[in-house]
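Quick one: the structure is below, and I'll ask about it shortly.
Note that this complex is displayed minus one protein chain, with the remaining chains in position.
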Amino acid sequence: MRPALEVTGLGVRYRRTWVLRDCSLSVPTGRVAALVGPNGAGKTTLMHAAVGLLRPALGSVRVAGEAAFVAQDKPLYDGFTVAEMLAFGRRMNTRWDAAAAGRLAGLGIPLGRRVSGLSGGQQAQVAVTLALACRPDLLVLDEPLANLDPLARHDVMRSIMAEVSGRELTVLLSSHVVSDLEDTCDWLVVLNEGRLQVSGDIDELLDGHLVLTGPDGASAAGTRVVGASRTGRQVSMLVRGAPPLDPRWQARRPGLEELVMAYLRSPESAALPGLTGAGV
Amino acid sequence: MIWVTWRQHRAQILVTAGFLALLGALLLASAVEAGRYVAEHAPPGCPGPAVACGDLAVALGRRYDAVYSVFGWMPLVLPALIGAFWGAPLLGREYERGTHRLAWTQSVPVWRWLAVKLSVLGGAVVAGGLLLSLMVSLWRPVFRTGVDSTFGNIGVFNMVGVEPAAWWLYAFALGTAAGTLFRRTLPAMALVVAGVAVTMFTLFQLSDHYAEPARAELSGTVLLEDPDARLVSAAWVRPSGREVAEPSDSGCPRRVDAGHSSKNAEAWQACLFGKGYRYAVYYHPASRFWRFQWTEGGILALASAALGGLAVRRALRRPG
């Protein structure tokens, strides 16, 4: 099947600095992909390239179908009422889901109120509903959960996940808080310093890695070490591949956050499809 | 898209329309009142050049000046306001609030968004300018028929014909381009005000060269008899036929006048005329009204197109 998003050799430059370099990745249709990385890693730039807000200097970005975007500060027109924001969406898009108004009303958002009079959570909900209502094939959300209280986070995620379960919608959402994404995402993309580090199915990634704990000096031959830390005589490391032969190791499956952190701490490691070497 | 344009800019559209309606009412009331005054007080054959018409002319002049003092500032201030409130926020505010990332990620492509906004709002601005011009052109003859035309006074000239429309469009385009330059509204507004003022001064200087000035040689007086003409320059012509700026070796004594008196200057001029000097005046006659209108309108339209193109280019190049 054609991937929903396909990025090939993408390079983006602001003036003389490369913000993104040689990024190639694809997200299969129907997936909820987490785009993770520290601030300044190029997440927003990658998203802007995906929705056509910038022209890449190198490479190409291909979206199968229509993309909708919710930018980081969830921009809306302050002076518009919620109903007018919906009218804006209806008139600016070829496809439109008329049930959007009902959904907002169902969440207790008054359609006659001005956007500026809504709470931050309500504004986020309006922005997300607007993006979903044009029935995109790919929904791109830049830090959708930032600055939201737990209840609003839950509500926003619920709307998105319900839409994913209802039809073939692919989602790409960024966050620098990995724990936000554990239950919602099934695909992981890690960006670090403008380069792609990890891209793949989350379960496969977690199954393909091990957290090893053992005495200093135990042999990890046969595995590819992503990152290691030593405390006293104990070593713990995240490795890729089958468990090592040395019986002194205790092995377990890593958590998502552990995996992401290990990669972010060692920018030279990578886990990408088609790449055999993790760690150089 | 049309609805979106209307909804986003209806405040400016309504305020401008309201202002034009108010101005229209004022001009209409003033013209009706003047018309009634003429019907009641004018001696037969007036208004006209006859001596008996003097009182009427004074009365009409007073009425004209009263209204003119209200909108004498309009040729400069109105374009500045149009640029600041129609042009500068068009893109500046979108960038400032980040809403361009909302507007430009819908199904409607960015180029179409720009095309509709620029053409609808640009069209509205031109229509508003033409309406202003029409109202002033209908109102003014009630008072000034037989007194002067709209050519000589640059302030009046800028409020009739195609001038208001051209100025408004130019200010709108300047504001739009400034919005893409600063990506903020307030600095863009400031640039518009400064830009309109500088352009107006520049075109005022340049307008002498819109056509080759006509030349008239006067003898016995230094005053051109046409009150509508725009003077460009003047020079003395020696009996030999050579033009000089300052006839220093004529032998006529020149003394400085004190206060408001111009007695000494007049005596000097009379002496020069007596010695066979003539006075050459370079000027543009009022018949060149439309030529000047179209020249200046054309310059402003071209500049508007260039600024609009610049704004579109900047917006399309870096839509994020």
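Residue numbering begins at 1 within each chain, and the chains themselves are lettered A and B in the order written.
Following the convention adopted for this analysis, a residue touches a chain if its C-beta (ideal position, glycine included) is under 8 Å from a C-beta of that chain, and two chains touch if they have at least 3 such contacts.
Quick note on the criterion: contacts and distances are computed from a predicted model.
Colleague: Which protein name, taken from UniProt, belongs to the chain you can't see among "Cytochrome C and Quinol oxidase polypeptide I", "GntR family transcriptional regulator", "ATP-dependent Clp protease adapter protein ClpS" or "Transketolase N-terminal domain-containing protein"?
Modeller: UniProt protein name of the non-displayed chain: "GntR family transcriptional regulator".
Colleague: List the neighbours, among the chains on screen, of the chain that has been left out.
Modeller: Result for the missing chain's touching partners among shown chains: A.
Colleague: Using the definition of touch stated at the top, determine which of A:A64, A:L111 or A:M161 touches the missing chain.
Modeller: Touches the omitted chain: A:M161.
Colleague: Among A:D78, A:D149, A:D183 or A:E268, single out the residue that touches the unshown chain.
Modeller: A:D183
Colleague: Among A:L5, A:V19 or A:V32, which residue is in touch with the absent chain?
Modeller: Only one of A:L5, A:V19 or A:V32 touches the chain omitted from view, namely A:V32.
Colleague: Write down which of A:G52, A:P110, A:G200 or A:G255 is the residue touching the left-out chain.
Modeller: From the options A:G52, A:P110, A:G200 or A:G255, the contact with the absent chain belongs to A:G255.
Colleague: Which chain A residues touch the hidden chain?
Modeller: So the residues of chain A touching the unseen chain are 30-32, 154-155, 157-158, 161-162, 164-166, 182-186, 255.
The definition used in the following text is that only the chains that are shown with their structure count from here on.
Colleague: In the complex formed with chain B, which residues of chain A make contact?
Modeller: Chain A reaches chain B through residues 48, 51-55, 66-69, 71, 73, 75-78, 80, 84, 87-89, 91-95, 127, 134.
Colleague: Which residues of chain B touch chain A in their complex?
Modeller: So the residues of chain B touching chain A come out as 1, 3-4, 7-8, 97-99, 101-108, 317-320.
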